[in-house]
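Missing here is one protein chain; the remaining ones are kept as they sit in the complex.
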Amino acid sequence: MDGITLGLIAFVALFGLIALRVPVAIAMGVVGAVGGWMLNGSASVAFILGSVPFETVFPYSLSVIPLFVLMGVFAARAGLSKSLYEAVHAFIGHYRGGLAMASIGACAAFGAISGSSLATAATMCRVAMPEMRARGYDDRLASATIAAGGTLGVLIPPSVIIVVYAILTEQSIGKMFAAALIPGLLATALYMAAVFIQCWRNPALGPADVRVDWSGRLRALRNVWSVLVLFGLVMGGIYVGLFSPTEAAAIGAAGALLLALIKRTLTLRIFLDCLTETAATSGMIFLILIGTALFNYFVETTGMPQMLVREVGNLGWDPIWILALLVVFYIVLGCFMDSLSMILLTLPFVFPLVTSLGFDPIWFGVIMVSVVEVGLITPPVGMNLFVIMAGTPGLRLQVISRGVLAFLAADVVRLALLILIPGLSLWLPSLME
Amino acid sequence: ETITLKISNFLPSSHPTQVDFIEPWAAALKEKTGGQVEVEIYPAGSAFGHVAKQLDQVRAGVVDIAHGLTGIPRGRMPRTLIMDMPFLVKTSDAASRTLWDLYQDGDIAEEYRGLKVLALHAHNAGLIHTRDTQVTTMEDLEGLRLRTPSQAISMMLESLGANPVGMPPTEVYENLQKGTLDGNVFPYEAVHGFKLYEVLDYHLDAKAYTTSFYFVMNQRKFDSLPEDVQAAIDELSGEALVAKFGPWWDKWDQAGIADIQETGNPVVTLTDEERDRWRESLAPMIDAYLDEIEAQGVTDARAIYAKAQDLVAQYED
């Protein structure tokens, strides 16, 4: 059997296994190993199975992943999320939908120290959902706001997904972070606009809260300086070249641990919980990286990526239409898959294609991360939706699904802007030359 | 029926080893066999591009042919690495031919068991590149953190007073920029390839060392090929191929030389007098290195070193 045919069969088998709830990492690893065996022989596969898991985890640059996870976990436990929410609320809570906008703002600020969307959504859900319910906010708006705001955990650097993209495509992590910053802020603004417009059309969704006076605002601000310091240290340090992203992650984790200790929020029990949570997340990410690496060994030897590049090139389409097609493809795929798996599964095909079309790899990285993050809030399979539902008693999928429509519209606007104005992504990294 | 050979290279597809050497080699093989042989190339960043895996994967038959760096993994090929000893050789041509003679005569052959060796080569003697601190004498090296490519060169730098730092070549640029490295040792070619001229200030042409590479095939795979294909591979490899590396490395270095010229940064050539002083002070280090590999079971290390010196003298004449 030739490589292409085998590759196509392998893809069908892969999606079959994933549909049967085999963990994505295991499905990719097994299909990669079996496919590699049929295509390249048993000696080859024995060598790959023995050496690839080691070489996947071994590179020094990968230490950045568990360290950013650790930083986010400590930051959540230090009570930073609650202080952030209160600070933003003190300023805009008295507007219609103000609590929802405050949740978006707090998600963005928390995203600046957390590398993960799900962690951001779960953390802010604990903080903001009870508040909004207590003030008479409609569940539809409240739950969807936090689900959408959670994606800012990845869109605003630092971000584990951006790190994975940068490592796999050999781009500078520092430049990728810089590139994602303005698009992340744009997403924040557009989500707030989505809340504003919804509440303007239907005031019952999110009634206004009482205005907080300036002394109250200053008091709330005083509790969040530590977040600003930590973000400034980590991102500023990378940006001005004080240290590498790997080192920044370690310093950020140590800083968040220090904050938790200073705020006296860390008992031994909570400390062990932090470690357990970090272990579960890191183990999950590393296993996906290993599964993907095994799958990619097989895919590369089938010759499929080269063929795809060749065939799409032969179509003779304008590159921008191919890009638009890719975006639609990811949004559809995102209805059923999680973002990390989507990136890892498609990158071996899509990246050579995109670079052959002459697109900037950093710019495309921002687009790709943005578009796979949309998948977190598209039903039926949206991880952020599930996280909010798990944390909110009595919330049904239909309710939150209806609520996210406005935010999906905001996402479409943002994607269009990012594609049409590459400077939004490329201006900041260009200053780092 | 077409035969497909997988070739892996630890360097990126834009690197001249791929553009000038491996791709034309593959094309020539296809032509000589009348299209019977197809070649797939796996460069750095691809499934088989890992620098530390080249030797293992070609031995295991995962790829059929591999181009690798002799010094990585550290200490695997102590006999061949005698070529990397400081101040042994100045030109790629002499180094590559010497390596090939040592291989043909059986001095280093046992390190290539299970492999059909197509070529061995080494780059033109490399330079010491620094930022901030200009190096012209041995004493200037004191305390500088320099990136090192192999164990022999680590020992050389240490005994010259510098602090060797081991790291992948791809990370050198960033670390120079941040100031975690004060410099590195590289041939001109890498100064171009990794854009290092942008972050370096001084270049010292010390002709101090070289780095060896291998281009090898899985022996079982070779034996399984039809005779005419074997003959074509034989024709395209061995001495005929080894002879090309001197001119190739000269050409590849030109890009780096041009880059440095454009920056206007000074390139200082080590005076003969200073070079002798360095060489003398390194004699104990060379002894220690030979002792170490003798202890590892390479009992004829000193004989190989002496023979390499003779061959180099003959070729550099």
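Residue numbering begins at 1 within each chain, and the chains themselves are lettered A and B in the order written.
What we mean here is this: a residue touches a chain if its C-beta (ideal position, glycine included) is under 8 Å from a C-beta of that chain, and two chains touch if they have at least 3 such contacts.
Operating definition for what follows: contacts and distances are computed from a predicted model.
Looking at the choices "TRAP transporter small permease protein", "Lipoprotein", "Protein-methionine-sulfoxide reductase catalytic subunit MsrP" or "Iron complex transport system ATP-binding protein", the name in the UniProt record of the chain not drawn here is "TRAP transporter small permease protein". Among the chains on display, the ones the left-out chain touches in the entire complex are A, B.
Taking the complete complex into account, A:Ala250 is the one of A:Ile162, A:Val195 or A:Ala250 that touches the chain left out.
Annotation: of A:Ile4, A:Leu228, A:Ala279 or A:Ile320, A:Ala279 touches the absent chain (contact as defined above).
The residue touching the chain not shown here, chosen from A:Ser81, A:Ser116 or A:Ser143, is A:Ser116. Of the listed positions A:Leu70, A:Ala112 or A:Leu428, the one in contact with the omitted chain in the full complex is A:Leu70. In the full complex, the hidden chain is touched by subunit A at residues 17-27, 29-30, 33, 46-47, 49-51, 53-54, 57-60, 62-63, 66-67, 69-70, 116-119, 122, 154, 161, 243, 246-247, 250-251, 253-254, 257, 272, 275-284, 286-288, 290, 336-341, 376, 380-381, 383.
With the whole complex as reference, residues 56, 73-76, 165-167, 180, 296 of subunit B touch the missing chain.
One rule holds for everything that comes next: only the chains that are shown with their structure count from here on.
For the pair subunit A and subunit B, the distance between C-alpha centroids works out to 41 Å. Listed in rising order, the residues of subunit B touching subunit A in the complex are 6, 40, 42, 45-47, 50, 52-53, 56-57, 60-62, 170, 174, 177-178. Subunit A contributes residues 40-41, 43-44, 46-48, 51, 55, 170, 172, 241-244, 296-297, 300-301, 303 to its touches with subunit B in the complex.
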